[in-house]
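Below are the structure tokens for one structure; questions will follow.
Just one protein chain is left out here, and the rest sit where they should.
Coming up: chain A.
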Amino acid sequence: MSDGQSRPTNDAQIVVSGLSKQYRNVLAVNNLSFTVEPGRVTGFLGPNGAGKTTTLRMLLNLVTPTAGTATIGGRRYPELAEPLRHVGAVLEASSAHKGRTGINHLRVISAAAGLPRQRADEALALVGLTPAAKRKFKGYSLGMKQRLGIAAAMLGDPRVLILDEPANGLDPEGIRWMRGFLKGLAAEGRTVLVSSHLLSEMQLLADDVVIIAAGQLVRQGPVDQVIGSMAQGVRVRVRTPQAEALTSALAGGPARVQTDEHGALLIAGVDAPTVGRAALGAGVELHELTTERPDLERVFLELTAGKAGIR
């Protein structure tokens, strides 16, 4: 086939366009547009109540948009011929019957989707849950429940993975496992869209980010680019009992000096050796001298400042 190369790529691209959702008295999502590419992990970030869950549910046809469209490979979710072979999703508030065993939960889904019966066993093995296959869901720990959700998403070996706050309730070991698992899926060329409010985790996991606040897009792009785009680059943090003396020693150069809420100096425009040398020259006593690189958390807080909070 002549288009054999390009088709998988197009099939796995997510396009959200002008998407809005009005609940009775909340505009949960407001004219939101972004794209998600295959072969990368895309972090979908926003403060609580920003509209992440609502957006993902509209993408999956669980919630009807008030306006706009969301497509996967150019088609709305209900138009996909075999949705579970195309898209796997792990959502908040999706669960299993408390009295059903893990393996039976997966068999029920496989039956509905017309997948072979042994896919249930394979998916369970993939997430390391085989020993708990015949235990009832109510006896599962939070981490096991989350893994069962991922097994359900992997049943159809989909090209697109959508996860809503998958790190919630996981212990550090579980989070590390999840990170490796999702990175591996992206490396295989799949599309991975993960919502989260855990920013340090996202910085380790995501290649791209889509940041929203109050239902609107704030920024989209590769993580490095989004961080680099912020006005504040690398800063040097200095704690000293002689702040004024150091400030005047640096005056006249490229350094821009600010004071943070704890009285430490945040110096931009020069590197740590320059500051150290200036301090030595002026005979200023230093208690701390560290280089601060901007991280996702700082960028996120600056971008979403004033837009967070309960709506």
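As a convention for this text, contacts are C-beta pairs under 8 Å (C-beta built on N, C-alpha and C of every residue); 3 or more make two chains touch, one makes a residue touch a chain; residues count from 1.
The rule we apply is simple: contacts and distances are computed from a predicted model.
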item: Protein name as given in UniProt for the chain not displayed, "ABC transporter permease", "Xanthine dehydrogenase family protein subunit M", "Cytochrome aa3 subunit 2" or "Cell division protein FtsX"; value: "ABC transporter permease"
item: Selected residue (touches chain absent from view) among A:V63, A:A264 or A:L303; value: A:V63
item: Touching the absent chain when the full complex is considered, from A:K52, A:R107 or A:R190; value: A:R107
item: Option from A:T53, A:Q146, A:T247 or A:T304 whose C-beta touches the chain left out; value: A:T53
item: Interface with the unshown chain - residue positions in chain A; value: 53-54, 57, 60-64, 77-78, 80, 83-84, 87, 89, 91, 93-101, 104, 107-109, 111-114, 152
